[in-house]
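A single protein chain has been omitted from the complex, and every remaining protein chain is retained in its original position.
All chains are identified by letter, namely A and B, in their written order; residue positions are counted from 1 within each chain.
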Amino acid sequence: MTEPTASPVTPVVDSRTPDSGLASLATAHRLATKSSLWVALGVFALVIPLSYGAGVIDITTLNQFGRYLCIALVALGLDLIWGYTGILSLCQMMFFTLGGYCMGMHLAMKGPLQGDGIPQALYVVSSQVSGMTLPWFWQPFDSTWFSLAAVVLIPGLFAYLYGWLAFRSRVRGVYFSIITQATTLAATQVFRLNDLQLCGTNGLTNFKTLFGFPLEEASTKVGLYLLSVLALTLGFLACRWLVNSRAGRVLVAIRDSESRLRFAGYQPVAYKTFAFAVAAVLGAVGGMLYTPQNGIITPFKMNPEESIYIVAMVALGGRGTLTGAILGSLIFSFSYSWLSTKFADWWLIILGSLFVFVILVMPDGLVGAWRRLGLWLTARSQPPTPEPTVKEATP
Amino acid sequence: MISKPVTAQIQHETLYPADKLDLVQVENVVVQFDGFKALDIHYFGVDRNELRVVIGPNGAGKTTLCDVISGKTRVTSGRVVFDDVDITYRRDTDIAGLGVGRKFQTPTVFESLTVYENMELALPRRWKVWQNLFGTETKEQREHIHHLLERVHLIDVRNLPAKSLSHGQRQWLEISMLMVSKPKLLLVDEPAAGLTDKETALTAELLNELKGSHTIMVIEHDMEFVRQLGSRVTVLCEGKVLADGPLEKVQADAKVIEAYLGRGKERK
Partner (left out) sequence: MSVAHPLPLCRLPSSLCAILRVIVCSVILSIAGLQAGEPPAGASGATPPSDASLLATMAELTDADAAKRKAAIATLAQSRDGRLVPFLTDFSQGSLIKVGDVLAVGPNSREVDGAKVFDLLHPLTRAPLENEGKSWSLTEEEAKKLTFSASRAERKPIADAITLLRLFDPVRAQRLAAVQKAGDSGGEINLTGLKALQESERDERVLRAITESMAIINLTSADQATRVAAAKTLGDLVSSRALTRIQELAKTLDENKPDDAAMLAVCKETIHATEQWQSVARGIGHVFSGISLGSVLVLMALGLSIVFGLMGVINMAHGEMLMIGAYATFLTQEMFKWAVGAGVLPTWAFEIYFLVAIPMSVVVAGGVGLFLEWAVIRHLYGRPLETLLATFGVSFILIQSVRLIFGNNKAVNNPGWLQGGWEIAPDVIFPYNRMFIIVFCAVVVTGMYLLITKTRLGLLLRATTQNRTMASSLGVNTRRIDGLTFALGSGIAGMAGCALTLISNITPDMGQAVIVDSFMVVVAGGVGKLAGAIIAGVGLGCFTKTMEPWFGAVWGQVLMLAAVVIFLQWKPSGLFPAKGRLADA
């Protein structure tokens, strides 16, 4: 049994005189932290579209930013399930791809049709030369509303059922991670089959219009970009609301001590399933917006390593903080496109080293490092005061 | 025990008048771990609004008894009834839902949540997901939490994460969480373990305040603490109930003395 110990939170006692330079730095740090969200929103919602308007960046770059924002939604979802609830899911990109496929099927149905109303992407890979009819599960995707509902419902319900089965039998920790990885591996292989009539390895492509807007047009691309900004903002706000609610605290409690929570009368299974489904839906919405911006969606997006990239993003940004997830995903996406073209051979080694480095040296990521910098600056710049922390209470 | 039903019957009648109205009834319960009998109880009950202390040497099965009641450990045979409901095969969450609250031997709180949030989670009957998505605690509940935190001197640290608390503070936090959740039965496993004498006294005071209005089962080895509670005591030894009654009577019991001293242990 451990002896009662003094509080571990002892204020950093610093005998040096407060440093005014550090103090102003600390203030700057505080200001930066406070304004960061507004600045980020300003940059993505105003500066980038305006600089496109002014001709500083071209439409391709804008389109690329839009896709990064979609990936950030997946990272947000993973942060919810991993950062807050402590469940490392390695299949988030599977939900992204499922959402992307729902949207892609709709886009393909609205694209050029061949033969008996068969979308071109499907027609090309089909082994049936003549007399092919549209498979039954393609038909409803002609409807916009059905497709939009499918984007949310198919991945959401799948995640709900899957999570319920897994969490109910108390599959946890590394076991859950492994099973989700096996699942996404199996899913990618299934989607690669031509027999499934989901266009096999070629994936869904040949998109022409979205809700009647031609995808080729720059204005549609700007619209999709702004939609991505909006989706990410709403996703962020929703997640923030969720983690600040009591339910969010239950999620953290699950991470800390799931069994203890059960003895307090909560059913962790319900919360975990809920969080998993929400994360899946966030990913699926990301996939939905990604597909028209990317012009193609293939089963390779479900490859296990794609989901691991998402984990790397959240780890880099700092798990357990929503800003960290978004920041990490944006930095990762930018450096990915840069490094993987510039150092194609070394990219995997760089990525692996990043993983090891972040986990060994910066376990709470960039946001954690930023926070610690703030604490350090504050502690250094303020005169040492007897901090009102834990007092050894006496009866 | 089964081979000698007559003796068992006599023992039963002399030691425990079978009060079928007890809130908790543990009947003929055997728990085996890999062939080792951790618990073998003919009858153990805690009456409504009673404070019962369970003592016993190490490995006597005290915590196992707690585990059986709270649904953490399954019985090998026998029956556990709580508030007229058979809970022998219920899940731990359901049992907690029925009103069995528990404090673990090693204080277990939610480390990353603040003290206040820990208390908030312990509020009763708010377990569903949707209930927790919307709305917050009522003013009354908030005041109750504040009151309790003041009582255990945690009010100043209410916004600090629980991982920064000392051992004693964790013990109190967990006891306070148990109190705020208003269970029908409080299972308190070693509340004084690792506390200073002063802290122990406060813990005893808290439990004494609840005495009479709550059903409490306390597990403890600290005899001084048990004395401060001044309540009926059950002695467990090697999984069996050895003696039962007021502390003085139990301490004078030859079997109890043998159980403690015979194992070569010095006890106060």
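Here is the rule we use: contacts are C-beta pairs under 8 Å (C-beta built on N, C-alpha and C of every residue); 3 or more make two chains touch, one makes a residue touch a chain.
The model shown is predicted, which means the values in this text are computed figures rather than measured ones.
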TODO: Specify the residue from the set B:Glu50, B:Glu120, B:Asp189 or B:Asp244 that touches the hidden chain.
DONE: B:Asp189
Open item on the list: Considering the complete complex, identify which of A:Met94, A:Val151, A:Ala166 or A:Cys199 is in touch with the unshown chain.
Closed with: A:Ala166
Task: Sole contact to the chain not displayed, among A:Leu157, A:Leu234 or A:Leu348 - done: A:Leu348
TODO: Touching the absent chain in the whole complex: find that residue among B:Thr76, B:Gln105 or B:Gln141.
DONE: B:Gln105
Open item on the list: Touch as defined at the start, partner being the missing chain; which of A:Ala182, A:Ala218, A:Leu234 or A:Leu375 qualifies?
Closed with: A:Ala182
- [ ] Can you list, in ascending order, the subunit A residues touching the missing chain?
- [x] 82, 86, 88, 165-166, 168-175, 177-179, 181-183, 185-186, 189-190, 192-193, 257-260, 263, 308, 311-312, 315, 345-349, 351-356, 359-360, 363
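One rule holds in what follows: only the chains that are shown with their structure count from here on.
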Task: Centre distance in Å when subunit A and subunit B are each reduced to the mean of their C-alpha atoms - done: 44
TODO: Would you pull the subunit A residues touching subunit B in the complex into a rising list?
DONE: 1-9, 242, 245-247, 249-250, 252-253, 255-257, 259-267, 270-271, 274, 388-395
Open item on the list: Residue numbers of subunit B touching subunit A in their complex, please.
Closed with: 70, 72, 92-93, 96-97, 101-102, 104, 108-113, 117, 120-122, 124, 126-129, 132-134, 136, 152-154, 156-157, 160, 163-169, 177, 181, 193-196, 198-199, 201-202, 205
